[in-house]
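Removed: one protein chain of the complex. Kept in place: all other protein chains.
Per-chain numbering from 1; labels A and B assigned in written order.
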Amino acid sequence: MSDIADRLTELGLTLPPPLVPPPGVRLPFRSVHVVGDLAYIAGHGPQTADGSLSPLRGKVGAQLTPEQGYQAARLTGLSILSSLARELGDLDRIAAWGRVFGMVNAAPGFDRLPEVINGFSDLVLDVFGPETGAHTRSAVGLAELPFGLPVEIEGQVHLRR
Amino acid sequence: MSDIADRLTELGLTLPPPLVPPPGVRLPFRSVHVVGDLAYIAGHGPQTADGSLSPLRGKVGAQLTPEQGYQAARLTGLSILSSLARELGDLDRIAAWGRVFGMVNAAPGFDRLPEVINGFSDLVLDVFGPETGAHTRSAVGLAELPFGLPVEIEGQVHLRR
Partner (left out) sequence: MSDIADRLTELGLTLPPPLVPPPGVRLPFRSVHVVGDLAYIAGHGPQTADGSLSPLRGKVGAQLTPEQGYQAARLTGLSILSSLARELGDLDRIAAWGRVFGMVNAAPGFDRLPEVINGFSDLVLDVFGPETGAHTRSAVGLAELPFGLPVEIEGQVHLRR
């Protein structure tokens, strides 16, 4: 069994099923796209256990608290791990995390953006450990995110050759 | 003749000339920058046939409709293909699309961002087909874009070795 799958079990984490887009929405791109030993990760948001987007919607710092933003970033991480697991077959194929771009649907004046995206970084570090899970990051405030999502995250990882 | 050039002709598409920046604007960077087998694509916007930036300006969801945003994203795609063709010599050198980052100048509350950036994804898939044209994507709402452009897109592609 995969080390990372073991670690997810140990942490009591369950990965969500593939995203069920909102009705009428067409998303003509891949969630994860492998080119050589690089896996690109499309912008993901938080999902529920049935695959749909989380009902947590709105701006962090207004409709949502920073703590809810942190949870949304953690759920976004589980959605990304789920897409990676489906595309790669085995999360142990990840040799290193690269870049993480964390986008917060920010209420005017809300600039505690790093503590929101920490929900994602903490998850990756818990699951992959401090070496494989190490990454660079930006955590910034967007004007709008699709479907009023509170958080969207994209990035890329490197695969074992 | 190049397969992709043939395909552009078949689709009736003409690529615009190099960007003519607005008067007094200095842009000290490359439109496309090749490093090894990676070609980085700078942020591009929609152009007109004479090379200048499109007169379509303003926020999607306010001054512009989502349909106009879709057209702006498609024009942005043609601008990017034009920069790639000049730098690479031949668009057939593209082995795979990687990451696409689609930025919409979004009016407050306008969150139908994916359908705007579909104007870009649909073009890339039409021109390169579902395998070579496959990519990951984010479609997000920025507070401001240069010169009031409605759409700006950056990304990267991989070249045949």
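By our rule, a residue touches a chain if its C-beta (ideal position, glycine included) is under 8 Å from a C-beta of that chain, and two chains touch if they have at least 3 such contacts.
Please read these numbers as outputs of a predicted model, since none were measured by experiment.
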Sole residue of A:29, A:110 or A:128 that reaches the chain not shown, by the stated touch rule: A:110
Interface with the unshown chain - residue positions in chain A: 95-101, 104, 106, 108-115, 118, 121-122, 125, 134-143, 158
Touching residues on chain B - with respect to the absent chain: 25-33, 35-36, 38, 40-43, 101, 103, 142-148, 152, 154, 156
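What we mean here is this: only the chains that are shown with their structure count from here on.
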Distance from the mean Cα position of chain B to that of chain A, given in whole angstrom: 25
